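Complex shown without one protein chain; remaining protein chains in place.
== chain A ==
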Amino acid sequence: LAQARRPLGPYDTSEAVTPYAQATTYNNFYEFGTGKDDPARLAGSLRTRPWTVIIDGEVKKPVKVDIDTLQSWFPLEDRIYRMRCVEGWSMVMPWLGFPLAALLRRVEPNSHAKYVKFTALDDPKQFPGQRSSVLDWPYVEGLRLDEALHPLTFMAVGLQGRVLPNQNGAPLRLVVPWKYGFKSIKSVVRITLTREQPKTTWALAAPDEYGFYANVNPAVPHPRWSQATERRIGELRRRPTLPFNGYAEQVAHLYKGMDLRRFF
């Protein structure tokens, strides 16, 4: 409650926060199953300690680090972000964590680094959904380096002032608020700086439906539904979806001159 009264930062939205009960029971996290309630139901099988994160690839100082040590490197910040799922619903999430840029600066990307590849935990014993081949495991996501260094791009370890619940991607997840939710990979174990654009899970699974960029864009429909509107969880009527999920002012310059219909 004290957190709600905290003055808003420059990146925070002042919109009503999605109730914790809904934000933690309506999740897409196929590692636990394809149903929205599977993650909350089955998340108990995930062990988030001990947890090791590897940061390697095109960096001067690769590291293999325990999650608690990693967290201690940075002051934890609050960020209240909109989250827009590619399926047409959205939430407002008060994350706790640190900017990805701070982590990347620490490992010092070299001049070959052009992209960042993120890999999630691959363990069917902890992730019952991985016993089915509904997606190619492990889950992989990626960003262009300039996207990864953008001050909005965030690594979350908490939600609403609490430790990140397993179903929301504990112990460490990416949050890229201007992209569809599937870009924000959960339960990250490896961050690799690469020369080439990484092959990402949903773009591999259905290349005509999910692109590498996946910027929230009301003007580019999904082949099976329009992206012009969204339902904010908790509201009955749909609302218009905003370009870059309302973060156009901060991020549109990253894509100047790019055809966003082609690079969807």
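Observations on the structure shown:
Going forward, a contact is a pair of C-beta atoms (placed from the backbone, for glycine too) under 8 Å apart; a residue touches a chain by one contact, two chains touch by 3 or more; residues count from 1.
Throughout what follows, contacts and distances are computed from a predicted model.
The complex appears with one chain absent; UniProt names that chain "Protein-methionine-sulfoxide reductase heme-binding subunit MsrQ" among the candidates "Protein-methionine-sulfoxide reductase heme-binding subunit MsrQ", "Tryptophan synthase beta chain", "Sarcosine oxidase subunit alpha family protein" or "Elongation factor 4".
One of A:Ala16, A:Leu76, A:Val163 or A:Ala205 touches the chain omitted from the figure, and that residue is A:Ala205.
Along chain A, the points of touch with the absent chain fall at residues 22, 25-26, 30, 34, 36-37, 87, 89, 132, 134-135, 205-206, 221, 223-226, 228-229, 231, 233-234, 236-238.
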